[in-house]
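Before any comments, here is the structure.
One protein chain is absent from this view; the other protein chains keep their places.
Per-chain residue numbering starts at 1, and chain names A, B and C are given in the order in which the chains are listed.
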Amino acid sequence: MITITQEDFDPGVYINAARDRQVGGIVTFTGIVRDDGITAIELETFREAALQELEAIRDEALSRYAIQSVDIIHRIGTLSVGDHIVLIVVGAPHRRDAFRACEYIIDRIKETVPIWKKEYTNEGSRWVPGEHT
Amino acid sequence: MITITQEDFDPGVYINAARDRQVGGIVTFTGIVRDDGITAIELETFREAALQELEAIRDEALSRYAIQSVDIIHRIGTLSVGDHIVLIVVGAPHRRDAFRACEYIIDRIKETVPIWKKEYTNEGSRWVPGEHT
Amino acid sequence: MKITVRAFAQFREVVGEVTVLDLPQRSGLPVLFAALASRSDESRGMLFDDQGAIREHVIFMVNRKRVPRSSLDSIILYEGDEVAIYPPVAGG
Partner (left out) sequence: MKITVRAFAQFREVVGEVTVLDLPQRSGLPVLFAALASRSDESRGMLFDDQGAIREHVIFMVNRKRVPRSSLDSIILYEGDEVAIYPPVAGG
């Protein structure tokens, strides 16, 4: 499942859903708003393009690695320190593939999915510079 | 938290507990009983030595990687296909360290923690050979 | 012909979220960028460098497909096309 949502999520629900007779290991990445002296962050997306890109990343991961399932949830809107930002859940027969695929997916999300973050501090706000062009 | 238990666990509870102001990413590994034509597996442990070894692995991970927290739960007793076997939850400021540490921990568990698996099939039972001596 | 421009993040703040431009038939992307830049000095400064080249950090899609910088001059736009412009992404 690929979702972009304002709603919070419970990672446990998606780990549970990834259980399968062929799955021996589930690796998850949960991105959290870290306290970098901020009061809040705001996430903006080009939703249609972002969903399309997330689906492409999922399909690439499924074809590159021996994995069984991929779920990605990305939040948008205003978030506070400690809030969930993103969840990636990868189920695989063997753990190596699950680790490789999960890290591949989060790396690709940070490279190409049209989502942007604006940080708010007591001094003002700034757009977080992307790492890739 | 380091635990060896017969009880099932909810990975979501431990991911939630790993949230912290300094944590930007949480990586988890959940080991599951895969369907390799088995009816059940039984896990046995040398509990005191296993707890001591899990604590040593946690401490090594905390000193080798820039991570904030490590939780490990390992089940013993009789489990069926799809049941949880092990949960590792690593919280870190940055994702790379969380991925590296989580994989390091599961690799070390499989190498040195005194836990053994017996697989039951319709034909009988066998002890799963360890990969390391 | 009508071309819809969608801008995101700091580009949205300067250019506006949705802009409908009326461009000559078969215009290319350089014409579109020039039209956007002509709307305000702030838009121009965000999109073009001092040499008049489109800035490195400007990313663009036509009809939700990313266009590589090497194809900047070869794309032809058609009535109803949607062009998206945005800075480097920072999700995850």
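Here is the rule we go by: contacts are C-beta pairs under 8 Å (C-beta built on N, C-alpha and C of every residue); 3 or more make two chains touch, one makes a residue touch a chain.
This structure is a prediction, so every number in the text was calculated from the model and none was measured.
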Task: For the chain not depicted, the shown chains it touches - done: B
Open item on the list: From the list B:Asp8, B:Glu44 or B:Asp59, pick the residue that touches the absent chain.
Closed with: B:Glu44
Task: Contact footprint on subunit B, counting only the chain that is left out - done: 31, 43-46, 48-50, 52, 74, 85-86, 106, 109-118, 127-133
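As a convention for this text, only the chains that are shown with their structure count from here on.
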TODO: May I ask which two chains are joined by the most contacting C-beta pairs?
DONE: A-B
Task: Rounded Å distance between subunit B and subunit C, as computed from the means of their C-alpha atoms - done: 50
Open item on the list: Using mean CA coordinates as chain centres, what's the gap between subunit A and subunit C in Å?
Closed with: 27
Task: Inter-centroid spacing, subunit B versus subunit A (mean Cα positions, whole Å) - done: 23
